[in-house]
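A single protein chain has been removed from this complex, and every other one stays in its place.
Now for subunit A:
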Amino acid sequence: MKLKAALTSVALAGSIAAVSTPAMARDTISIVGSSTVYPFATVVAERFGTKTDFATPKLESTGSGGGLKLFCQGIGTQHPDITNASRRMKPSEYDMCQGNGVTDITEFRIGSDGIVIASSNNAENLDISLEQLFLALAKEVPNPDNENELIANPYDKWSDIDSSLPNVAIQVMGPPPTSGTRDAFVELAMQGGCEDLPAVADMSEDDMEGVCHSMREDGPFIEAGENDNLIVQKLMSDSGMYGIFGYSFLEENADRLQAARLNGMVPTVENIAADQYPVARSLFFYVKKAHVGVVPGISEYVEEFASQAAMGRNGYLKSVGLIVPPRDALMDLQDKAASMPNLQKSELL
């Protein structure tokens, strides 16, 4: 008897779960995209949720490319309304959007993020040029005896590259290839240090990319997974180790870590905002205009993001490590939030 009752109740619950119809209209803003923008966008979303009567937006960290792919899949509430990106939309992605009916998009540039090479306070700090960094971490480097020939990376210690660098073994922990931070590091730091080498100067663009973008795989560069906290912990326990991660992790651990000088530049808020620090990138988000007014709160969310309270000199985004834009750029951003101009393909080329 008991068994029968139990079975009936389970079956009943099953039918209820299966029958109730999906709620097609959505009243929560759906945001996807870059894991670099995620820590900033989540803070804005939460503030927006407590400040207004709208539901708190839902954020998925899918990576910049994954986010744009979801975003460009079409119009309709099963597709996201906003996507974050730690790089600009590519023309091909713009075409994909257009092809799926996502024609009206507004782009917002929301400040920058620097990538730092940091070590424990007890370690010898690096003061290194991008070229030296390339020599330390690339798979193939020019032969020291013949600068036009490429050989497998022979350097074991920093001081093998230049006597001014520390006399310790090269050990650098960095993000895996799936990470946007890795993409940006490879594009800005590695390529920056490699382009002007005589050995690659005459190569075709593809070959050059092959050489410049390959990290060494013989041990000194250690792929540490997506969790930057683990890199920080490892740096604390081993002072011969250096780590690559986003500026916000440096700021969070400011009293325990020190950042390397790259091309003579220290990663400070001022240097990154002024584009002086060589390994910095702009952050973006894209809004699907067809959803404004359909999903409630989108324009208000954008306003909150562009507000003085969020991105001003003392804004709350600054305290979580975003390099906020200068005053003029912020004014432009606020104008954009009000007018929401369409992104043109010509802007991306």
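Worth pointing out:
The definition used in the following text is that contacts are C-beta pairs under 8 Å (C-beta built on N, C-alpha and C of every residue); 3 or more make two chains touch, one makes a residue touch a chain; residues count from 1.
Quick note on the criterion: contacts and distances are computed from a predicted model.
Per the UniProt record, the absent chain's protein name among "Nitrous oxide reductase family maturation protein NosD", "Phosphate transport system permease protein PstA", "Magnesium-chelatase 60 kDa subunit" or "3-isopropylmalate dehydratase small subunit" is "Phosphate transport system permease protein PstA".
Only one of A:146, A:167, A:229 or A:308 touches the absent chain when the whole complex is considered: A:229. The chain that is not drawn here is touched, among residues A:86, A:106, A:253 or A:307, by A:253.
Although one chain is hidden here, its contacts on subunit A can still be listed: residues 3, 7, 10-11, 13-14, 16-18, 20, 22-23, 26, 28, 30, 38-39, 42-43, 45-46, 49-50, 55-56, 58-61, 77-78, 226-229, 233, 236, 246, 248-249, 252-256, 316, 320-321.
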